[in-house]
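Worksheet: the structure to be examined is printed underneath.
Some chains omitted; the rest stay in position.
Order of writing sets the chain letters: A, B and C. Residues in each chain are counted from 1.
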């Protein structure tokens, strides 16, 4: 792990303590043109900031545009209007400062799990041997030390997701984009992975955009929970700061009474929204 | 495992026996006064077999075989390397691909037989003009497949690799190349045969040695037995090359899900 | 006389060596006549006469045994290619009709509307058939010409009744005769047939080279001519049996009797002395201009198609 950190060349050792803006979406609007014909306005113009060292969760009804926003931030999708700034610079092309854990399986099927993790370092010049060693460490950290030599199709859904997690984290990117990273994991593994993530995050002030459907998880991990309305024309309709003390433990924090108050407040807003999507869709 | 492959071999031999049986009967037993496979055009299995043995025993065949083998391998290697390289290049440079698309297709449609004199002009009478002929066949098969293979890369895997910070070269090596491999191998199985066809046709059109020369010589004097013996040696020989390709394929594609143990 | 050859190693192009058309070449090689002259000759086999000429022009071969007509056509195209010795004085082409059509087609004049098989469009068999029709007062366009290739496919075409008549060479003709499939109308394998058709001999296979090559390598060319002249002489006195024994066994068409028959039929076509006289040059030019209107006869200097000087010096022991 230390090895990995040492190797990441673009990592400034002493970050200023001021809360610079890591990600800034400015009036970002996304419309999909469906096979050259109909236009579907997925996301209405949205502005939104994540500061350095901030952990922001995004929750919202299914299909509201969470993944779409992450794609825009990653530079994989050009917004139809508005723009994205990364550390104050306008994004054109790929966002090379972030790591992105995709919602779908994205492992290279022709590489073993270990190689899939190691390649993330090799790409940036780490010698293969060192990279493999670091990768082995990470496979252990996500609970898969015994599955290093497996190919993707020989792993269970939750195991694949964890390999993906290791693949993203090993690079220690300054911005983390995570799309339902713990979706196919059981509750306990979720908490262990949550703590792992929190630990890393605390170490070097990453900015995190974290999409989840588990509101408790969102509250337990984040500094802010952003709520999106149902699509089409989804907007940010709520932005709740989570003022729970740090450091937190992803499991224990749920016993905090403050946690429950927050949960109830956010949940009430969310439930209304989801009901709306459902009715829209069914019409 | 053992039993299964023995059974397979038995079935393969059976097919050969049936085919040769039909050939034998067709060429030696008249049906309603006519031969289904007149000997003048088809020879007989026994004659062909004897000729093959004779060719090998007399040692005459080796020199020809060696020349044809060299030409085939060179055509195969150069053609597929070119197909892979240009295929990848075009797939990654959509503008270039779009501009050259019609020309590639035009060239692919030129009859190779007509091009032979030009190859001889440029490359002389040695093996290279035959290699060139083979290359023009192999290249296109591989090219079109690699081009398509690269375009079929899973978009999520590709995005993931790009987010990882891969350069174009790294993408090639770690994503496009492995992903296009099964396309490539599919085309290689076709091209092995085509490389040989190119070499033989080249020899057929002008040469002093090689299997194509043997066949051509035999054809002019109605020596169908010689023609068939040549073709037989030819095809036995392509199996060997194809088997090598399959070995490489197995090695490179170990990551593919196989039909699962006991998958129904 | 190996001393002083400018280029002792020669690449020589031919069409399909086993054909009787190329017999002198095969014999010269097998009887060791090249070696006697200090020459090492590599024979390249091409898919057809046209291809060996292209190889000559392209510089891949030094000399070609091919059709005399090529030297005329090349002159028209501004290429100076010259014959140095005649190997076959008659075309050896036979025009024949299918047996069951023999009643309907009794002469060339009856070929109107027929389907005529030739080795390839544009080839000597094609031209001869057209010439014969023109001479008989028919428009060549009134028949259809089908390229049937050499070898077995030509036999197949006739046997299957795909063609009514055929203009072809040995050994296809002898094979068809032995199958009793055809009746011969015009036979330019013989002196009589050729004289009837052209009024002179009509050179077919010759040894030709580029003028530049001749000028640069006179001794080599002389050696080549010597070798061929000796072969022609040998051929005059050899019995068919001797010839058959001299060629490789695969050339026997799988049937020695058939081969001997074909040999006997073609006997006359081989030139006894290797020269080409102006009358036969003229007859060839007539043949070409009659069938190819684009060829401008006035621009052709026939004297430049044949260089007899080597033949005169040939020392045939």
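In this section, contacts are C-beta pairs under 8 Å (C-beta built on N, C-alpha and C of every residue); 3 or more make two chains touch, one makes a residue touch a chain.
Because the structure is predicted, anything quoted here is derived from the model rather than measured.
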Q) Can you write the complex as a formula in the shown labels? A) A x2, B x2, C x1
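Following the convention adopted for this analysis, only the chains that are shown with their structure count from here on.
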Q | Third chains touching both chain C and chain B | A | none
Q) In terms of CA centres, which chain lies closest to the overall middle? A) B
Q | Identity of the chain that, by mean CA position, is farthest from chain C | A | A
Q. Between chain B and chain C, what is the separation of their C-alpha centroids in Å?
A. 37
Q) Just how far, in Å, is the C-alpha centre of chain B from the one of chain A? A) 49
Q) Residue numbers in chain A touching 2 or more other chains? A) none
Q.
Residues of chain C that contact two or more other chains, please.
A. none
Q. How about chain B: which of its residues touch chain C in the complex?
A. 40-41, 116-117, 120-121, 124-125, 204-208, 213, 216-226
(Q) Help me check something: in the complex, which residues belonging to chain A touch chain B? (A) 74, 76, 94-96, 98-100, 102, 104-112, 119-120, 123-124, 151, 153, 167, 171
Q) For chain C, which residues are in contact with chain B within the complex? A) 11, 13, 16-19, 42-47, 51-52, 54-55, 58-61, 150-152, 155-156, 171, 175, 250-254
